[in-house]
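Heads up, one of the protein chains got dropped from this complex, but the rest are sitting where they should.
Up next is subunit A:
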Amino acid sequence: MIALFTRDLALAIRAGGGFGLGLAFFLIVTVLVPFGVGPESGILSTIAPGILWIGALLSCLLSLDRIFALDFEDGSLDLLATAPIPLEGVVLMKAAAHWVATVLPLVLVSPVLGLLLNLEPAGYSWLVISLALGTPALSMIGTFGAALTVGLKRGGLLLSLLVLPLYVPTLIFGAETVKRGADGLATGTPTLMLAGITLGTLALLPFAAAAAIRVNLR
């Protein structure tokens, strides 16, 4: 499983320049927002938590269809399915590799983008904490969506339609954590709920995703 993890990580970083695209997308979304809503720093700092979370979510969405597509095309997914490790473990490792390769950089640069959007000083630590806690759920849910659509020729758009409604709870609690942190309110409840959603998805969704892959490989 660790070998699979490092292989996926290496593929994500080396192959085809896909690495960093999500990061660039996150930057561009954040830069575009002030053009859309105007440069008043008051408005920007109000909407900053939501914009940063939505930006992270969309950048995460961009790379989802790559999770299984390449392995499905060249047949390595069949090999992984017949390998001695359980398919649920494969799915979990795929999600983990996706998180480390594409989402973790987003978490790390988010304070800089928060600076661009004039986030309240108290919000920075909560921004990083909430993203670090919540985005593994995004990767896991996305992996499930990718498993559902892996057999489809043009699954990209369908994938977003399927996955985005599933992101709603994570987004709500994530953005709420940052908002409360920025306003200096207690953040305990949304943070705990966010962590709960992440742990719940990590525990349960690998089974659903593995079931979907087995169906798609039939």
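By definition in this document, a residue touches a chain if its C-beta (ideal position, glycine included) is under 8 Å from a C-beta of that chain, and two chains touch if they have at least 3 such contacts; residues count from 1.
Throughout what follows, contacts and distances are computed from a predicted model.
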Quiz item: Looking only at the UniProt record of the hidden chain, which name from "Extracellular solute-binding protein", "ABC-type quaternary amine transporter", "Heme exporter protein C" or "Multicomponent Na+:H+ antiporter subunit A" is the right one?
Solution: "Heme exporter protein C"
Exercise. Among A:Val109, A:Val128 or A:Leu158, single out the residue that touches the unshown chain.
Key: A:Leu158
Practice problem: Touching the hidden chain in the full complex, which residues of subunit A are there? Just list them. | Solution: 144, 148-149, 151-152, 155, 158, 161-162, 164-166, 168-169, 172-173, 176, 179-180, 189-190, 193, 197, 204-205, 208, 211-212, 215-216, 218
